[in-house]
Every structure is written in structure tokens, then in C-alpha cells.
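See structure below.
The complex is shown incomplete by one protein chain, all other protein chains being positioned as in the whole.
Should a chain be cited, it is by its letter among A and B, assigned in written order, with residues numbered from 1 in that chain.
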Amino acid sequence: MTTSPPAAASPPTADPPPSSVPALEMRGITKRYPGVIANDHIDLDLRRGEIHALLGENGAGKTTLMNVLYGLATPDEGEILLDGKVVDIGGPSDAIARGISMVHQHFMLVPVLSVAENIVLGLETMANRVFLDLGEARRRIRDLAARFGFDIDPDAKVASLSVGQQQRVEILKALYREARILVLDEPTAVLTPQETEEIFVLLRRLAENGRSIVFISHKLYEVLEIADRITVIRRGRVVGERAPKETSEDELAELMVGREVQLTVDRGVSDPGAVTLEVDALRVTDDRGHPAVREVSLQVRAGEILGIAGVAGNGQDELVEAIVGLRSVAGGRVTLKGKDITGASPRHIHDSQVAYVPADRHRFGLILSFPITDNLVLNRYCDAPFARGIIRNDEAVLAEAKDNIAEYDIRTPSATAPVATLSGGNQQKLVVAREFDRDLALLVLDQPTRGLDVGSIEFIHRQVIAKRNAGTAVLLVSAELDEVLEMSDRISVMYRGELVATVDGRTADKNEVGLLMATGGKAKPDAEWTQPIDRGATT
Amino acid sequence: MHIKRASVALIAALTIAACSGAAATPTPLPATPTPAPVVTPAPTPAPTATPVVTPAPTATPAATPTASPTPAASTAAPSPSASSTLKIGVVTDVGRVDDKNFNQFSFEGAKLGATDIGAAAPQVVVPNSADEYASDIQQYVSQSYDVIVTVGFNLYSATVAAALANPNIWFIGVDQSICVDATGKDDPTFACKGDPKTLLPHYIGISFEEDQAGYLAGIVAASISQSHIIGAIGGINLVPAVVRYIQGYQLGAMATDPTVSVKIGYVSKSDFTKAFADPAGGQTYATQFIQANKPDVLFQVAGSTGNGVLQAACTAGIDGIGVDVDQWGSLSAATDPTYGCIVTSAEKHLSNAVEASIQQISGGTAAGGNVEYNATNDGIGVSMEQDGKGLITPAIQTLLDTALAGMKAGSVTTCPTTCGQP
Partner (left out) sequence: MSVAQPPDRSLSGRIRAAWGIVALPLLSILLALIVGALVMILSAPIAGKPVDLGLPLTAYGALFQGSVGNFDAIIGTLRTTAPLLLAGLGIGLGFKAGLFNIGAQGQFLIGGIASIAFAQLVHDMDPLIAIPFALLGGILGGALWAFIPGVLKATRGAHEVVTTIMMNYIALSTLSYLASGPLKLPLSPQPVTAGVGNAALPILLGRDGHLGILIAFLVVPLVWFLLYRTTRGFEIRAVGANPDAARYAGMKPRRLIILTMSIAGGLAGLAGAGNILGVNHQMSASFSTTVGFDAITVALLGRSNPVGIVFASLLLGAMRAGAPLMQIEAGVPVELVDVVQAIILLFLVANAVLRRFFRLRGVSANLGTTETMTATYGSEAIR
């Protein structure tokens, strides 16, 4: 949000400088934090009308660089040039006034307000001293929307919009502020494949209109599809600049991680044993009481991975939350190794050798303000040796933490650092370390690699395969179709709260499964279905 | 939540700072060019209507009953003790010093007393909470004060203990009646075996005969009532002083007009906050009371809850009678709708009592023990009508004078045998 009116912005179209001069140039940007060089002499230039992808692992320094651009961090060295002129960006409002806008991963929208109200928030045009002139704002929003091909109703309440539409509101907000440089921080992380396609169309149109776009991502195929140029950074340095035509996913991954990465983990052969998890006609409702899981039945055997494919919001979260005891069951039965665990407490289920990696690690998986040590024993804190009676044993907790940190390669300066200081990948490794570090009958994974970089994904996939090979039954829910296809021994497709098909993981056809995800294999959409509350994604 | 409270505190502090200097001056009223203002005499010499009488307990003022004696300062200022070195300190009850009530008028009395005897202006401490009473008194003791005035019954226990521990310091306890055992300690059994005069010779416990003030108010109420229905609203019937006021009011009214019907109500049966510190609640209660009982005069004995009662009376267009202090003065802000409907107030002459005690201490005539303030020593009265309506006619004034004389002579009964009991 900003308070500086657009009037303060230099008119972006008036007197355009020669097109040979880059719209933005960052030269030798260096930013040090105690003990870490986040940006080490980074050079980046952005041409007018260009989509420039910034690629890097979590913690590589992408966000720091963009914070420098947005005035949220002051660089220790280096300079920023806009249209060839050195500028000093004092803060976000200054950045916006200079035509730089950022679309954050987490939308900065007020759900109860309308699209138009959200867009004008902070720079309200006043009809007079008292009343807002929303009419004028609406007219401008319609103009913009028509020009760039948005399909959006200025009077719709933001709460009623889908995630993809909300993102478009954010972009519209930037355009309303006359942005000519747009920074999009992992814009596709929360979108369905269809929505991703739509946003790409929009971004290309913006670029054709002379807007310059910095596209931050670590999804290699997306970057190859959308970008005009790709800059890869690793550990604070630029390690390569490529054009999409002259590179490949493998090369980019290697640049990002610094070593050869196996993008596809060899899943090997599975040797399914007895049925471990059996779900029978399960019904679960969402937070509003609408049915989210409708008569789902499934079986997972020891030593096999059952993948659940589906567009996010089709009841997958509710399904796994019900299995692990976090959500009450409206009907049906959940059996673990023949024992009924329907409606059992999370602790009971945990103690029955069930591990769960939640989709939203910030909400369920971690306590960000707590140290790594405490988070690693978050669900074992009262078991020996971490506690004697009610007295905690800090030494045992610390020893366990040091073991886990070494074994799972969690990169942290100290075992007692707050989890909030870790990168997303390392946070997820922490969750995995905690959940995997014991003998398991069942492993429930919900979006285990969402928002992670390729190195972390590879690591986690290896761990999952290892668990399966050790005889654990694995239930894998992912909105990333590729992940499901690569990992699963069997794949079920979830659509509007139901499992609509189950196919063999090795022979499954991507297009076939994708079609099932999009339509459920039905001609007509189900009228009873209401979209569950989107609780947002986190990285 | 807390911030709100804090900002209230901030405003309150500013207001208090703003008021504390000028609190003493009553609003002079152009409508009544009658003698000097009642109860809160201006420190500057007023044109005295009556000869000055030292309000010593034994002296009987021959003044008109309603007017309290003009303080000694006005005329007898250069007395032998004009440059007293006595250090006087006041500990009020929780609340504010300018509460236009007990705290304020007791402090006024201390200030007047100090001026009378030529001592330095007294200091005042307002406790923040009830656990502070003892330590606040102790602050004065530590600073070698000679006279410590403690205001209100709530400070009684702390005052007894301090008086016992510091026999050389004078204590004046306003609205406190001393009841001690043979060792001089507070007596929880109320046998009162010990003689305060000898055990605590420097502790003056000032109490008032509220029934006499109530009696006078009752005379006024019955006299001005057209409908022969009058009302009284007390805060709670568990406080004897409240009950005594109302019992006196009943007797006074009946004596004046045997046909009068006296309606009585209490705001709360158990909750002291509702009873004495809830003006809004008082207004609601009184509004319903007036609708149900149709009195045309209403007497309040309910602290600041009672201010709401008066508000209701004024709104309903009937006459109100205030309590303890001249409420005409305390509620007479120009914007206050109460303006104009308070006929009189049944008064305890708090200021007089404190002032007199200080004069006695300075003059060496003071004695410890319980001192009852009543008609005999001009400790009670009703305030002069200030609304200019002339409701209190000379005839009523005569009734009041007669009643006061009767009280002094002991020929008028102002309280039944169950005096103070609900």
C-alpha cells in the first residue's frame, strides 16, 4: 500500500528515452547481512518490453535484490539506474512513484472491499473533501482492463474472487499506479495450470505494451516458456545469463544448484505389501460446513506411493486432514493396519507410526518464532528422552537437533536459530526431518515440495522413495501433476471432492490425467460443489 | 482497552491539574444578592452578614440557621497563632481531590484552617488504591508532619493504627467514629471498651448527625410539595449514614405535614459501585422511581449515583434536594441541566469541621476522641436556596430555624430508635 498519489509519479509515457537505454539497470549491487553476503556485486538489466526471469534457489538472493529495487533494503554497494539515470530509491512509496511495482506472493488485498476500492486504496481520488470518487476510479479500471484484456468486475468483492483473479487485481493495481516495471514474485505458485496459462498471456500483452517485467520463479519449465532472458543467481552471485532458446531445464538446474541435479528421481520398483491405510466412504466438510470430501474410498499398501492428483481446492487438504485427525469426519471410516482410527486425536494417530507433512507448513508444520530445536521435537516433546516426566531435557533435544541438521542437510548457522530465519526449502527439510526420522507405517504428504527449489525437491523426493522402499505406505497429494506422475506407483485423480479415476503411475498419460483433473471426466460440472476456502499457499 | 483507559487517565490528569488551583471559588449568583455564599466561603474576606463566631464545638452560633459561620480568617485573621509552624497534610480517599464532595471540602477545610492559623498551605495525597492508605499516611509521618487529615470512613483502620503508633501527631479523621479496645487498637467487636480520649489523645474522629440534616431537608420537601408525595433515594441501605439521612427526612416531613407520603428507594441492595459511583444508573433508577411514585420533590443520598438522581428529577420537572455538600455549587456548571432544580441540600459542614479542628489544635484547645458535629456546633444544615425561585419562603425558613433551635435544645427527635438501621 502506498500513500503517494500517482500524480507524484513521473509520467512514464511522456518523453520516452531512446529504446537502447535499458528501463532498469542494477550495477554491482552488494548487500551484506551479518555473516552472509546476500547479494555479491549483482548486475541486472531490464529492457523495455522485456520479460526477464530471475532464477535461483531459495536463499540465493533474489528477494534481497528485489527488496533493494523496491527500496526496502539499502545496498551496501552498487547503483540503480532508471532510464539511464542513477536514482536513489528511498522506500516502496518512492519506488512506486518512479513506476516500479511489486506483486507479492501473498496478496495485499482487503477481502471485504471491492476490486475498485482495493485498487484505489492509498491513492483515493476524492470527489470533494469528504466523499470518494469511486466512479472515476471505476472508469479508469475498466479502461485498463479493456486495454490489457482483463476480465474483471470493478465492483466485485475481492473475497468472492478466485486466487487467479485476485492476482490479476494485484497486477491491475500496479497498472493503475502507472507502473512500467513490474516485479512478480513467484506469481504462479498459487495458480492452477489453466490460470498460469492465462496469466502468461496477460504478461506477454503487458510486455508488448512496453511494460518491463521481472519474473521471479524457480519453476524451470515456466521460465523457459515465458521469459525473454533468464538470469540465474546462486549464493548471491550471477552465475549465468541465458536466452530460453539456447538452454535447457537441465542446464538451468545445474546453474541454480551448482551441481548436476536429477530432475526426475528414479522411483525404482515398488513391492506393495499388506493394506496399511484404508479409507472407506469418507465424508468431510470444510470450514464453512460445505462438503469437501464426498464418499472417498482408497487403499494404500505398505511400500507403495499413492499419488492424489487434482487442482488445488478439490478437497485434498480436507481429505488428508481428516486422515491425520486434524479435521472431524462427517461419515465413513479410516482404518490403519486394520484398526479403526476414525476421529482419533492427532497425537494418537501420530503415535500409531503415522507422519504428516502438511501443505501449509507455516500454519501447521512449524512455529516460526521457536528455535529449530523445539520445532524438531514439536510432536515428540513429551517422549523420552526429550522429557523426563514434565521436565524437558534440553540436552537431548539439542543432540537430536544436531543429528537431524546433519542428516537432512538443514542449512542454518545454529541449532537454536528461530525457524523464521531459515529459507523455505530448509524449513521444509526441517519438517521432513521431524516427520521422517522414525519407523513409519504411513506417510501422508500434502504438497511436500510446494515453493521449493529443485535442489530441495530432489532431496525430499529421495527421502520419500527411501521411506517407501523401507515398507512405508505413502499417500502423496500434490497440485504439481509432474510430481505426482514422477513419484507415484498409483495415481488417483480428485475432482470436486471425489476420486474420479485411479491409474497406474508408470503408464499414466499426462494429458489424460490433466483432463481428468480439469473436468473430472464428466460432461457437466456438479452444481452442488462449492469451492472450498482457499487458505493460500506458503513458501 | 488499556490504551483507552490510559488516555482517559491522561485527560483526567490534565483536567485535575487544571482544576486544582481554582476549585475553591463557588459560582456567584447574580439572582441572589443574599449574604455570603454558603459552605464554601471565598478565601477573601466576604462582607459579613453575621458576627463571626468561632465554630468551637461548645460555642453556639446565633447566626441564621442556614448560613454557616464565616470562617475566622475573614475577620479574626491576625490571631496570636498567625504564624503557626504546623505542617498539615491531607490524605483523601481514592478518587480525585476536586470531587466537589468529601475529598474537596475536607481539603478546603484544611486549607482554611491553615490560613486561619498562619501555617503553610497543606499538602494533599490522593491514594491510588485502597492498599495505599497506610503508606500514604506514613509518608506524612516520615516527613514529620504535625497534623494529618484523613478523609472518609475507608481510611479509618489505617488512621487508628497510625494514631496508635505516632501519639505525638494529630490526626483528624473525617467521617470516622473511633471505636477501640482497651489497648487502643481498632475493636472489631464494637464493644468500644477503650476510651479514645486517653488512649489516642491526638486523634479527633469527626462524625455528623446526618439525621438532623435530613430532618431539615424533610421540612423543606414537605413544605414545598404540592402533591403531598415526596421521595428520597438512597444509594444502599447498608450504610448507616445514608439510612440516618432518610430517617431524619421522613420525620422532618411528617412533622411538617402529617398527610405527606414519603416514598423511599435504594438504588442497590448490595453493590456499592452502583450505589455510589454510577450516575447513569442513578438516573435510570430515579426516572422509574418518579414514574412509579409521582413525587414532586426528590432527595438524593447516593453520592455520584445521586447526581444522576438529581438529573432525573430536573428532567422530570420536579424539585431536587442534594446531599452532603451544597450541590447547587457542585453541579452548577452552566451547561448542566441540573441547574435550577436543586432547591437545597442537606449538608454536613465538612469544611467547617476540619477547619475548626485545626484551629483547636493550633490554639491548644483540641482534645482527641469522637466529636459529633450537629446543630449544636453548626456541623450540619441545609444550604440556602440559590435558584432565585423563592421556594423557601420566610415561613419555611421559620420552620427551619425553629427545628434547629429544637435540635440544639434537644427537644426535637430527628431519628427513630432504630437510628441508622435499615
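Points worth noting:
Definition applied: contacts are C-beta pairs under 8 Å (C-beta built on N, C-alpha and C of every residue); 3 or more make two chains touch, one makes a residue touch a chain.
Model, not experiment: these values are computed from the prediction.
Among A:Leu255, A:Leu366, A:Ala401 or A:Leu476, only A:Leu366 touches the chain left out of the display.
In the complete assembly, the contact with the undisplayed chain comes from B:Asp271, out of B:Asp181, B:Asp195, B:Asp271 or B:Glu372. Residues of chain A that touch the chain left out of the display are 33-36, 38, 58-64, 287, 324, 326, 345-347, 350, 356, 358, 363-370, 374, 378-379, 381-382, 387, 390-392, 394, 411-414, 416-417, 420-423. Residues 1-3, 5-7, 9-10, 12-14, 16-22, 89, 94, 97, 123-132, 134-136, 138-140, 142-143, 153-154, 156-157, 177, 188-190, 236, 238-240, 270-274, 276, 420 of chain B touch the missing chain (whole complex, contact as defined above).
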